[in-house]
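One protein chain omitted, others in place.
When the chains are written out, they are named A and B in that same order, and each has its own residue count from 1.
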Amino acid sequence: MSKTILKMDHITKFIFDAYGKPIRGTDVKILEDVHFDVCESEVHILIGENGAGKSTLMKILGGIIPQDEGTVELFGKEVHFTNPKQAEEMGVGFIHQELNLCPNLSVAENLFLGREITGKGNVFSKKKQMCDESRQMLMRLGFDIDPNVLVRNLSTAQQQIVEIVKAISCDSKIIIMDEPTASLTQTEIDHLFDIIRSMKKQGISIIYISHRFEELKEIGDRLTVLRDGCYVGTIDMADFSHDKVISMMVGRTLGQMYTCTHTPQKEEVLRVEGLKIGPHTEPLNLHVNKGEVVGIGGLVGAGRTEVAKSVFGARKFYGGKIIYKGEEITKPTPKSMIQKGLMYLTEDRKIEGLVLRMNIEQNITLASLSEMFKNGYIRRNEEEKASDEMIKNLNIVCTSGEQLANTLSGGNQQKVALAKWLNSKPMLLILDEPTRGIDVNAKSEIYQIIDDLAKQGVAILMISSELPELIGMSDRIYVMRRGTISAELTDREEFKQETILSHTI
Amino acid sequence: MGKEQNNSDNKKKQALKTYIKRNGSVVIFIIICIIAALFVPRFASANNLLLIVKQSAIPIIACIGMTMVLMTGGIDLSLGYTIGLCSTIVGMLVKTHEMAYIPAILITLGVGSVIGLINGFCVQSIKVPAFITTLGTGYIIYGIAEIVSHGESVNRLPKGFLAIGKTELLGLNTTVLISAIICIVFYYILHKSTFGRNLSAFGLSEPASRLSGVATARINVTVYVVSSVLAALVGILLSIDVNCAQPTMGGGGYTFEIITGAVLGGVSLFGGIGSVIGAMFGVMTIKVIGNCINLMNAAYYLYDAIMGIIILAAIIFENVKNRKL
Partner (left out) sequence: MKISKKTILIAGAVILFLIVGSRIPNYLTVKNIFNVIRQSSIVSLVAYGMTMVIIVKGIDLSVGGIIASCAMISGLMMKSGVSIWLAIGTGLLAGALMGLFNGIMVEKLEVPAFITTLVVGQVASGIALMLNGGGSLGGFPKEYVFIGNGTILGMPISNYITFIFCIVSALIMGRTRLGTYIYALGGNDMVVKQQGISTAKINYFVFAFSGFCAAVAGILLSAQMNTVHPTQGGNYQLDAVAACVIGGVNMAGGEGKVYLSLVGALLIGFLRNGLNLYGLHPFYQNLVIGVIIIVIVAVSIYNRNKKIEAAKVF
């Protein structure tokens, strides 16, 4: 085996906000005691469910966020990156999932951004020289892209190639690729693999994050599995088997957190027929009954949120029928759907779920304000009564209803968002990742609430990336893949993490 | 025992702090009034204070509209020009065309609402940034006003028309009373009705309020209509006040003064926060300062620079305050 060039040991990271700063008052760990190493000229695959901590680990390696505990050792030296530039200088290139180029600049300008070749006095750039060098760099890797073309006018695959060339041209020894094939066609993927192989020959190592099993075997040398922020194990690709990796990815124990005491009723609340969430996606069908908890599984980006938002009227869709309580809804809007009792708890509570700079009380009554409006003004005391009741029932930890929503912890914020809908008396509640990023206690409380609602006859459609949660709570599960439903599991006996996972990838 | 004492002291301090934070405009107004009373001769007379109230009455109406637009995170730079156009229109209708007063006023307010609808449509439906839309429409409106009036002003308006704003009632003229009624109506709308709460939610977070069933598109258009209709009313009242109707009434400088008033009144330029009380005291603060410049016999041309520096200070202050939170 060739020599190890990167070692990450005992990496621990607490949950953090958008700026990488730890969030006060929680001790949720995204990564806990994770190990990871990379050898010279290998393709090391990193795999795990959504939220397993792959991206966080790579962000630490790329210098985008710092780790809270643990060490990173690069080429035998311990390193502490405080910004991405430092990581880049040490030979770590990061090809992000989202575009990380300036679309309005040319290929050459992007390749040389921040390290332009300048003439005398360090003022004027030598455009022609940069262009020539860019062309050579592209040619060396076998690409015929004109360096003068604006990045905006390239195809997604070509843009990715530019990113790769940029990473290599910075003398990167390790290149992180985060789901590089997500938006590529098969020929483009083949081409990408050719590049990866030729990079390997040049002694460059690649950390490859992907969910597409069929690719992994073709390109990988070793594979590391993360689960729930923990290191599970590393195997050689010679030992790779589909079942083995899936069993490593799941293996999570189903705790006693889930309460599932409700029984679904026969009456149908929602039926969706032939819904197309994108112009080129396959149509999908689904239905939800009264008092039933229906789960939707699948990877992030499979179109789960889009289904929910289409039904809720918060986005445009491309055909299909929505039948709610026997009535066909032709033009849904959030306002009209809420009035009809269909509500949607968003996955992004900070931006879409709560008005963070309003207080708890105002957030809880936001969707049911017209009920508080009697005899010509908003009844403050009724508002207070309603919110106090919700605070008590949902056990929201706060000083009073006057507290601003942005001062609450994640779990309590989620309860406030949920309280907003409960206060509006839902018939069908769509929950999008209801327990993401909140601590264990709040999680089990939310499960209890979901079960109670179902018992009262509320239909629940729950989108979740956490398989145990789906299995523990649902009466039926739909699994989504690439914009449509790939499987429906109706038998609780069938609910196995392996089964669900195999339909997602 | 000592701790409890401390606690209640803290609570009082906290309560005072929240009060100041919520009603900063009132506090600023009072402080400036006290300073003025101490250092500016003839400031603290009943007549002078009455004058300030009278001077503030009309701009307060415009400021309420601007406050609502700013609460959505937008801005209405066409406001001053709308005033000019509406002044011209009402003047020409009642003088040149000898129209009855009520229809003339209704037509003028109608013109205002059409302007508001156009602004609102561009901002909401075509997503043109508010400052571009209203900068553009502002120039269009000014052009129309000049074309309609041929650049001339209408002087000596009919007596009956002037009476609408100049009749003395209870020691105040009707203009002040109209302004007071508008303040009360909009106080109710902004602070007691669902519309006000939804407007605030929309300004603070568009996605969250839209997904909570708030009719965000309707609110966004409504605020521009309200702003323009109130501007039309201001155009009418200003014409009555100076007994002259002309396209240069209002204008860019007036818009700026109104924005200054709104900012002094505690409107957040990032949207969501604003109040009618704030608009009232914001405008009155400006008028007190203008009044002091007058009383001290300082030159009128100081006014613009001082106004600019005040709003600059207010913006920096608000920003620093938000940083700390």
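What to note about this one:
Convention: a contact is a pair of C-beta atoms (placed from the backbone, for glycine too) under 8 Å apart; a residue touches a chain by one contact, two chains touch by 3 or more.
From a predicted model like this one, the values you see are computed outputs, not experimental measurements.
Against the chain not shown here, chain A presents residues 83-85, 99-105, 109, 113-116, 118, 123-125, 127, 150, 153, 183, 277-278, 280-281, 301-303, 482-483.
For chain B, the residues touching the chain absent from view are 75, 122, 126-129, 131-133, 135-140, 142-144, 146-147, 151, 256, 259, 269-270, 299-309, 311-312, 315-316, 319.
By our rule, only the chains that are shown with their structure count from here on.
Centre-to-centre separation of chain A and chain B, using mean CA positions: 45 Å.
Contacts from chain B toward chain A in the complex involve residues 188, 192-194, 197-198, 200-201, 204-205, 207-215, 272-273.
Of all residues in chain A, those touching chain B in their complex are 312, 314, 334-335, 337-339, 344, 346, 351-358, 362, 366-367, 369-370, 373, 376-378, 420.
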